[in-house]
Structures are given as structure tokens and as C-alpha cells.
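Report on the following structure.
Every protein chain of the complex appears in place save one, which is left out.
Presenting chain A:
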Amino acid sequence: MTHYLDFEKPLAEIEGKAEELRAMARVSEEMDIEAEAAALDHKAAALLKDLYKKLSPWRKCQVARHPDRPHCSDYIDALFQEYTPLAGDRKFSEDEAVLGGLARFNDRPVMVIGHEKGNDTSSRIQRNFGMARPEGYRKAVRLMEMADRFGLPVITLVDTPGAYPGKGAEERGQSEAIARATETCLQIGVPLVSVIIGEGGSGGAVAFATANRVAMLEHSVYSVISPEGCASILWKNADKMREAAEALRLTAQDLLKLGVADRVIPEPLGGAHRDREATIASVSDCLTKMLGDLDGLKPKALIKDRRDKFLALGSKGLAA
């Protein structure tokens, strides 16, 4: 069952009709509907192409949050061998919103860390909708430091609405946990590459994405605040999220121009969820390239590369 976004409603109607026709034909064999169904398919394909030709920033947010979009665990399953999850922050608890562990990528041992949103009600609750608590960041720090000690590159997959606005998370110092994770990203002497696969939500994303190289999927977003949050503060009206999404410049294309993203990974027509395998393969290629860029760099050079990159950010605006 395809999950359609609100702006895909006309598409849902056409694709639904085609499906209905084919279902009817399966029941009564004398019906010849193939020509009609094919015409609908054709119409749907044209509409899909049209809808995705130039997605507005708000629609990109919707695609980035699409429930069927491949999530962190899908990438780990498909791209990494011998994935060995490592749990816990050694201070308080395990955080299931953050996956992390040893794995091989193209045979090379790496540390992979990412936010996992879950894909049904129970797993979403288990994963806290991809919102890490302090323990998630502290686990990431522990794994990054381990990777640093043993010379393993770190790959992070970012997909989070943001940090968790909960009582316990604040009580246990999520500000400090995020600050330390960002700091750790900046001081490890191994390659650190990051892909924003869905939502890059504020501090929760920065804590993992302060990397030598940052790639974004074509319809992923990365922002200081959610469009809804921004709208409710600056427009005093959360329904102005379309305007806020526009103003925030949170798309992969804008972030490439600003130098925040180094690469944009193309998605299949209609978004990553319409061809998960193709998307995952593109991410794999990109990871290989980004790690290749950093090959042979010594720890000091890797640290310098990262610092110089972030110090220089903001020297070009969108107008340039």
C-alpha cells in the first residue's frame, strides 16, 4: 500500500484507478482493460514527473519525512557487512533512537552511527521517532572515540526531527551531550563522513554531521528549526510552515550553494521511497567517493580539514 503525500492526491487517484481496473480484470477474465490501464499508468508517470520537477521546500520536507523512505537500518542492512551493534553510553542507558556499531563497508572496517526513526507504530515508539536523548549522543561520542583509537573511519547517517524535548533529556543534560558530540566530531583523527538521508533537525543533526564531508539526498532537508516551529515563532502561526520552509533555505540544493553540503545525491523520480534499492546504491557510491577524498590524510590533516571547513562556512551567501 503506497502512502501518498497531500500534494500527491491527484496521483493517488490515477494510480488507484489503474490498480482498481487491474483488480477487476483479475476477477472477470473477459474484461480487456490493459489499454485503459496503460493509459492511466502513462498519465500517472507524467504527473509524477511534473510534481517532482520542482518540489517546493515544504514538499521536500514532506518527502524527507515520508514514512516509507529508507531509514538508517535499511542502509545498514544493505550496505554494511558484519554489522555489530554496540549499545549504551556507559553512564546511564542505551538509546534506541541511535544505531551504532562496528561494520565493514566495502570490506573496510568502519564505525557506523545514525538516527533510526522506525517504520511502524511500535518501532517508532521504540526509536522515539528518531529523536535522541542525551544517552544517544554520549553513545555516539563513545563510538567515535573508539573509532579514533583504532583508526576506523566514521560514517554517520542523519535522520532526526531534532533533539527530544523531554523532561528527562533536559534533566540529564542534553545541551552538554550535544555540545560534546559536536566537539568529538571535530577532534577525531579519522575520516568522518555524513549523509543526511531524511531530516537534519537542528542540534540533533549537528551532533553527528560535523563531518569532513557532508552529502544530502536530493529531497532531504537540514535546518536550524522545523518549518512549523519557525512559523509559530516568526509568523505566530504554525500553519505558515510553507512560507517558513521557503525562507529557511533548508533544501539540499540551497545548502550545496552555501557550502554546508558538499554533495547532493540524486533520488529516483518520486522520491527515495519509490525505488529504495536505487537510492541505497546511490548513497553507497557517494560514501565510497567521500571516503576516497580523504584517503591518505593523516589524523592532523583530517582534523584541520574539518575545522577549516566549519570556520570558513558563511563566507558565501546565496546571492553570490
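To be clear about the criterion, contacts are C-beta pairs under 8 Å (C-beta built on N, C-alpha and C of every residue); 3 or more make two chains touch, one makes a residue touch a chain; residues count from 1.
Note that contacts and distances are computed from a predicted model.
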Listed names "Acetyl-coenzyme A carboxylase carboxyl transferase subunit beta", "DNA polymerase III subunit delta'", "Phosphate transport system ATP-binding protein" or "2-oxoglutarate synthase", matching UniProt entry of the absent chain: "Acetyl-coenzyme A carboxylase carboxyl transferase subunit beta"
Given A:E34, A:E94 or A:E183, the one touching the chain that is not displayed: A:E183
Full-complex contact with the absent chain, from A:L48, A:L152, A:L250 or A:I265: A:L250
Missing-chain contacts mapped onto chain A: 163-167, 169-176, 178-180, 182-183, 185-187, 202-203, 206, 210, 222-225, 230, 233-235, 243-244, 247-250, 255, 258, 260, 307, 310-311, 313-319
